[in-house]
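A single protein chain has been omitted from the complex, and every remaining protein chain is retained in its original position.
On to chain A.
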Amino acid sequence: MSNETVGDGQAAGTRDTRRFVWLFDPRLVMTALGSIAVVVLAGLVQVSFGSYSMSVGQAWSAVVNPDVLLNQQAWNSFLLGGELPEMGRKSLIVWSIRLPRVFVAIIVGMNLAISGAIFQAITRNELASPFILGVSSGAGLMILVVLVAIPSFVLAVPFLALTGTQGGLLGGGATLVWLFGVAGAWWYGVERRQLRAIGLVGAVLLGGAFVAVPGISLPVGVGELSFAVSTLLPVIAALGGIAAFLVVYAIAWKNGTSPVRLVLAGVIVGTVFKSLQTALFFFADDLGVVQEALAWTTGSLTGTDWEQVRMALPWSVIAVVLAIAGARQCNVMLLGEQTAKSLGMSIEKVRFALSGVAVLAAAASIAVAGIVGFVGLIVPHMVRNLVGSDYKKVIVGCLFVGPALMVAADVGARLGMGVITGSDLQIPVGVVTGLVGGPYFLYLMRKKQEMGEI
């Protein structure tokens, strides 16, 4: 790049004017290709091994099986949830059990990576992760509330819940929290006009989460909507995360906000919610429930299916598109608040919008995989190291490196215990991302002087 610029001088512009020319930066291309190679290799391992063992060749031929690959009905079933067509046993195992898990890992890796990258830009904080603004603690709390405190769901109006015969105490408590939540958030909104909408949405979400109260028999005339916990948990976890983020933003707001205020508010809300979450563990009387809660709060891909792909994909597509579109805003934001302002950026609007995108991505990944730590923190740093600090490249790089780390870590999560102890036990992928990512992060830190600088 430097050569051509020097040669051309300052005459008619030295830049290639084509819009996406930056995509062909060799460093970015190499990063993408390397990551794809990792994803393919790890994916191949994932589809080959397991309780039904097949050779790599068999697995590969099942993956590229044209009967499935080119079958419209099959894709219809995968992506839209239709009827699954007839296929061979190997193809069935690969395509309906093992591959979707790889796809979910790819989606989750992308989401967490771009979410972390965005949060690092808007907080200008090297330690920012997708969960810095309370998303994980809100989601974690809701997961615990649902799994431990609420055995079955009835969607009800909270005021009516008070008259219920069962679960009176919890119902009453939830109603009080909801009322205070509405009042508090509304008060915030009235005080700070710009935040009125945020306050209200926060109140509704916070309230909505508590609207569901345990098995109450309702007065006659009110329809009951019952859901199985498992179908609603992902959505509730994601909504809990989003609600916590809104609460954090409302707390941090005082005539506008600042990175430091946001991070502090995130830490405060996170601490409170974490405490509540830990407290709830004591009320769990079933080891199975505790394990399920742990799997959710450390992040696990066990048992993920095409359904998870269907659930996360639309939101992820939206988040990815918006993240790429917002990359230039991130770049300007990195020049500091004052410069961004003097360049005409409406900094509060942009910051909130970008946070929204990042939270959306994080929530989508929480809904399908729980709270997978570390990926969102470390991947943006790895990418910056590989492609430089231009956020357009960082975001695109994250779309490749995130999945690579996630898919590779999931190999360890799914098969690691089998290799070590010979058991079929799967461990949460969040454990492996920490175990793999931590040392790698350390290695980068030792090797690179300016590691961590944004």
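Operating definition for what follows: contacts are C-beta pairs under 8 Å (C-beta built on N, C-alpha and C of every residue); 3 or more make two chains touch, one makes a residue touch a chain; residues count from 1.
Heads up, the rule we're going with is that contacts and distances are computed from a predicted model.
**Q** For the chain omitted from this view, which of "CoB--CoM heterodisulfide reductase subunit C", "Transcription elongation factor Spt5", "Cobalamin import ATP-binding protein BtuD" or "Exosome complex component Rrp41" is its UniProt protein name?
**A** Of "CoB--CoM heterodisulfide reductase subunit C", "Transcription elongation factor Spt5", "Cobalamin import ATP-binding protein BtuD" or "Exosome complex component Rrp41", the absent chain's UniProt record names it "Cobalamin import ATP-binding protein BtuD".
**Q** Would you mind spotting which of A:L276, A:M345, A:M417 or A:L435 touches the chain that isn't drawn?
**A** A:M345
**Q** Pick out which of A:A279, A:L335 or A:I420 touches the chain that's been left out of the picture.
**A** For the chain that is not drawn, the touching residue is A:L335.
**Q** Touching the missing chain, which residues of chain A?
**A** These residues touch the chain not displayed: 1-2, 5-6, 9-15, 17, 19, 255, 325, 328, 331-332, 334-336, 338-339, 341-346, 384, 388-390, 450, 453-454.
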